[in-house]
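With one protein chain held back, the other chains of the complex are shown just where they sit.
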Amino acid sequence: MRYLPLDEADRRHMLGVIGAPDVDALFADVPAPARLSAPVDLPRHAGEIEVERELAGLAALNRPAGAGPFFCGAGAYRHHVPATVDHIIQRSEFLTSYTPYQPEIAQGTLQVLFEFQTQVAALTGMEVANASLYDGSTACAEAVMMSRRVTRRRKAVLSGGLHPHYAAVTHTIATAEGMEIARRPAAVDAEADVLAAIDSDTACVVVQTPNVFGTVTDVTAIAAAAHAAGALLVVVTTEAVALGLLKSPGEMGADIAVAEGQSLGVGLNFGGPYVGLFACREKFVRQMPGRLCGETVDAEGRRGFVLTLSTREQHIRREKATSNICTNSGLCALAFSIHMTLLGGTGLRRLAEVNHGRARTLAGALAGVPGLEVLTPRFFNEVAVRVPGSAAALVEDLAGEGILAGVPFSRLDPSAGQDDVLLLAATETTSAADIDALVAALSRRIR
Amino acid sequence: MRYLPLDEADRRHMLGVIGAPDVDALFADVPAPARLSAPVDLPRHAGEIEVERELAGLAALNRPAGAGPFFCGAGAYRHHVPATVDHIIQRSEFLTSYTPYQPEIAQGTLQVLFEFQTQVAALTGMEVANASLYDGSTACAEAVMMSRRVTRRRKAVLSGGLHPHYAAVTHTIATAEGMEIARRPAAVDAEADVLAAIDSDTACVVVQTPNVFGTVTDVTAIAAAAHAAGALLVVVTTEAVALGLLKSPGEMGADIAVAEGQSLGVGLNFGGPYVGLFACREKFVRQMPGRLCGETVDAEGRRGFVLTLSTREQHIRREKATSNICTNSGLCALAFSIHMTLLGGTGLRRLAEVNHGRARTLAGALAGVPGLEVLTPRFFNEVAVRVPGSAAALVEDLAGEGILAGVPFSRLDPSAGQDDVLLLAATETTSAADIDALVAALSRRIR
Amino acid sequence: QDEALIFERESRNGTGVDLPAPDAGAEDLAGLVRAAPLSLPGLSEPETVRHYVRLSQKNHAIDLALYPLGSCTMKHNPRLNEKLARLPGFADLHPLAPVSAVQGALGLMDRLSHWLKTLTGMPAVALSPKAGAHGELCGLLAIRAAHAAAGQVQRRLVLTPTSAHGTNPATAAFVGYEVVEIGQTADGRVDLADLAAKLSDEVAAIMVTNPNTCGLFERDILEISRLTHAAGAYFYCDGANFNAIVGRVRPGDLGVDAMHINLHKTFSTPHGGGGPGSGPVVLSAALAPFAPTPWVVHGPEGFRLLEEAGDEAVQAFGRMTAFHGQMGMYVRAYAYMLSHGADGLRQAAEDAVLNANYIKARLSGVMSAAFPDGPCMHEALFDDRWLEGTGITTLDFAKAMIDEGFHPMTMYFPLVVHGAMLIEPTESESRAELDRFCDALLALAGAALSGDVERFTAAPRLAPLRRLDETLAARKPRLTWRAPEPGVAPAPLAAE
Partner (left out) sequence: QDEALIFERESRNGTGVDLPAPDAGAEDLAGLVRAAPLSLPGLSEPETVRHYVRLSQKNHAIDLALYPLGSCTMKHNPRLNEKLARLPGFADLHPLAPVSAVQGALGLMDRLSHWLKTLTGMPAVALSPKAGAHGELCGLLAIRAAHAAAGQVQRRLVLTPTSAHGTNPATAAFVGYEVVEIGQTADGRVDLADLAAKLSDEVAAIMVTNPNTCGLFERDILEISRLTHAAGAYFYCDGANFNAIVGRVRPGDLGVDAMHINLHKTFSTPHGGGGPGSGPVVLSAALAPFAPTPWVVHGPEGFRLLEEAGDEAVQAFGRMTAFHGQMGMYVRAYAYMLSHGADGLRQAAEDAVLNANYIKARLSGVMSAAFPDGPCMHEALFDDRWLEGTGITTLDFAKAMIDEGFHPMTMYFPLVVHGAMLIEPTESESRAELDRFCDALLALAGAALSGDVERFTAAPRLAPLRRLDETLAARKPRLTWRAPEPGVAPAPLAAE
């Protein structure tokens, strides 16, 4: 078999050196009742041709975003990733290396992480950032739990504009740890609604901008209110490209900024792997979850980088660790960082402007469809619209025509009573022809 | 623009260092009438998204081999290339390096070429091989011209089984140099027909096995006849996989063996780039065309590799060079060598057996279609069949059904009067379902 | 050979991306736009490529040589899997596209689940956890939910051996459990008597790694699970070392209730410099109803997704992540499974164990095996008794391996063994490479025992950098690059 270098002669020789009669002898510690005498009931090994046929066959049953007009967003955005990014992340030295535990022979990975942290801190307007988390949703949950460690309080207030999946993940984990989650009702312009829920037991307030309905909000006043109550403000961004144009979380007074970084370098991947961005004020650094890369010097005084502050981490602190996380999303962080390096600040701003412009065009076109109502007052690259009847049914209908018309809000939060709300995003990959095709199809369907 | 690192500030600074007022001053030697004052009438620069749209649009107008049943061969064969091959050849250090003129920092490329030469020599059963030529057809022409240098004779006898394109390329180049080309009539079993044409002016006899009709021939007797007349035998192979199973050119007495190496590692690529294999007896080494890599030692006595015998080449010998070739098909040779390393001798034999088996299945199925006649008496993975009427028309008809049913012989040699001959190949990528679909379609079309 | 940071380049405003002009029309974000321009460098494409290619060459990688990090399972990553994961039908697929447009993706998740369940002998699997530690979290949340559903709210303890991965106690604490350690026997296994003594109706679960972190199979595993179940607790198995037994032992046959599977270890998705991982969790029948959403279910018109509790999945304890987990890793792992097949996976486990025992046999003459008696599984554990009196530590020895072209083994883990050196070769290594490795280690060991201390304490010498000052990094954390102030020379860090 192609992945196994040993042949039978090797195996015999090695068993001889070991002094074992056969390989079964090496499994002697397995209790007899638990030994499988034959392979399990699954197919035998297969060549590349057969494996490729099977997987390509499954792939062909899907309709990729690039196959036609496409408007899905709601926390995962289709952007063009420069070919250079994928080329570099496939280099053996990045792809097949491990956590940089031996910094002397991992400076490639480590310098990338240091650059990544610097980029994330600048994007979010915060002082420090970690080396990434699994994704935006788990980063949000980690932020809430970090706010408990910082404030020693038990309650988290979640805006109704927070992505429902983020709220669910946060709820799942934080309540297990004993926190109370106060989630406000879903609404297009939900942010100010958190103010009333802040009290002296509040560890943090979590707001999202642009929120799940696409609404952009300046949360400076919420920061002030949170801080006045001794709580932290956590600002969530699910569309990292927006950070190129909008006021940064730091500018608005965030204590912790978390974001989904998938938009840069990573791609859609049916939801994963993605990359969670996590940044905060420097004073909280020892309460941060996840890996941190820091600058140091080698024995000859030359600059180098290492994983640092690992006394926060589980392999040292065990049950006293700040989090149980012991990986990052390293390769995705690399992809993010390369894409960001190609764009630069100027390029990201331009990209954000192109996205916003395309979304304005989309929103204008949707507003012209009789029966549709654009709900989002101020948006970046995504809008919510009210459709007559079920948004989910409309989306399935249009999929039959080859148009992926966006995400029904009911898909995210079935119990919110917003079955007639549809979320549509536009990016630099959306063409004018795509928008025309959508509008024509909607106009036919909606009478 | 993304490929240009200089910005306007750089340019101004550099012009200052140079002492030129502007960039036009650097083009002062261009005569005024020939200076273009504005860009030519072509589109302006474009981003990746736009370029990808244009190229993907063109690609979508083609029907790739993998899109359905496929039986084309005739000198270019579809084989499965392991994913590892493409991964390695895209490594920066192989992809973006140049001819290894500085061996101290090119041992990667050089050792690969040395291994490649050894593999090619073993495959063809010859003593030495070069570092590759453009493709099989130009390698064939080079072999004919080399035979002139060796024998100092003027005539080349080409078998009627030689691929017509190879004959045409050889004719084009060799007659320009003043050789006489005696090409025998095309026939399914053409090889023995060369014997009568050999005379005392014959520099070489060129035979192909498997020939363009798929026929496999033991050419040992032809070698003997050529040698008796003082001529060289050139054996051509257009399907390198056949070398894993069939008697090698060396075993049959060839003086020069040339082959198209595209089947291993390279892929179809609509005809190029491909890789020409060129091997011969050691005594002719100083008359060989193309690059040669040889073993040597460095200043500390360690083994290393260099390009060698460059006194044959044009950059030293200029008009006295053995050939004007000054590149090889380096990256394709690398791909070939990786694929060969993965296969090994055992694997190549198995691959050849799978091909031959699949072709037997195909030939059997074709023989069962009323109105078709299988013409090839002994084949490897390709057969010629006689169809009622025009093979070209039949192929276009079946293409309309999504079946690429092979290559009409008239496409290769319109003047041969064999318009009813169709060439069909099968490889390890041909499935039983493909053959069934072909036979069903042929049975419908041919009444 | 030093590569400047991207922030240190003179020319910072180039671009590696060409973009069109934004659509016409007024920007609609008055007062919401960032005030200061985003000061991040942009490099042209040639500069970008060079920066990262140069950096990459400072890394060790499994594609370059043996990478024997114990408990990390650095095995070969087939490139076929990379190619397949990039098929647009998988890579360019939106997680919330209509279900009719993603039937192949759901089908793949269903088939992957079938393989995982069959290989483990367990009835259910939750795919969505994003890494091993995330899988542990998932498993403990399911256990917690099951106890809650049974009214067993008093169960607040989790037992775990001293040799456990740090994530085990960290995860238990993270979800509010109190951690109690179980002792270890002299032969490196769970102390059954201690376990029995600590089990009670306050225990929610035990967390045991098997094969354990000493590289040994827990001989008494059936008794461990029997005792645990008798006490009303669940058996969480840390599946990080499943690669040692896949195809030969099914955890379901051992009485396991929940186990995460590191797809990046056992099923070879690339480690990528530290992630992304993927940690699906197989569950027993008792725990299956509590699995988190989403679930892939078969419907009359193909596959459906249950994404929220409140549908049929009423008992789901919640959600581990937005969307459906690490699809990119599912594709790679499934391709890997198909390539090996049932026979190949079993053979891979056998070869991994054979390779580890070969290393153990070859090195034991000089180095001291922590548990010399009996075979090890997929990794060979040594301690530092053999270095006593040399003045050379495990760390020094490991750093000297770098100069021989190898990545060091895992050091100082598990904690139960003094100066631990944990070597995991995996099945990807040829005999020749194992011999090269053993020869190098024996030569190094010879040098250590003959007093060549300098070779170790000064190592590495042949790496891009010499030994790095980790204490300094932690004492004065510099986590981001900051522009030097104009007129002030940048202050380099210096050891004090």
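Letters A, B and C mark the chains as written, and numbering starts fresh at 1 in each.
Going forward, a residue touches a chain if its C-beta (ideal position, glycine included) is under 8 Å from a C-beta of that chain, and two chains touch if they have at least 3 such contacts.
Since we're looking at a predicted model, the values are computed, not measured.
**Q** What are the shown chains that the left-out chain touches?
**A** Answer for the hidden chain's contacts among shown chains: A, B, C.
**Q** Just name the one of B:Leu61, B:Ala228 or B:Ala433 that touches the chain not displayed here.
**A** B:Leu61
**Q** Could I get the residues of chain A that touch the absent chain, sorted low to high?
**A** Against the missing chain, chain A presents residues 1-5, 7, 9-10, 45-48, 50, 82-84, 86-87, 92.
**Q** Extract the touching residues of chain C with respect to the undisplayed chain.
**A** Listed in rising order, the touching residues are 1, 9-11, 14, 18, 44-47, 49-50, 53-54, 57, 61, 63-65, 76, 78-79, 339, 405, 428-433.
Quick note on the criterion: only the chains that are shown with their structure count from here on.
**Q** Identify the chain pair with more contacting C-beta pairs: A-C or B-C.
**A** Per the contact counts, A-C leads.
**Q** Between chain A and chain B, what's the gap in Å when you average each chain's C-alpha atoms?
**A** Those two chain centres are 47 Å apart.
**Q** Would you kindly tell me how far, in whole Å, the mean C-alpha position of chain C lies from that of chain A?
**A** Each chain's C-alpha centroid was found; their separation is 19 Å.
**Q** Using CA atom averages as chain centres, what separation in Å is found between chain B and chain C?
**A** The answer is 46 Å.
**Q** Hunt down the residues of chain C that sit against at least two other chains at once, touch-wise.
**A** Answer for chain C, listing residues that touch two or more other chains: 13-17, 19-20, 43, 45, 49, 53, 78, 80, 82-83.
**Q** Return the residues of chain A touching two or more other chains; collapse runs of consecutive numbers into ranges.
**A** In chain A, the residues touching two or more other chains are 2, 48, 52, 82, 87, 90-92, 342, 428.
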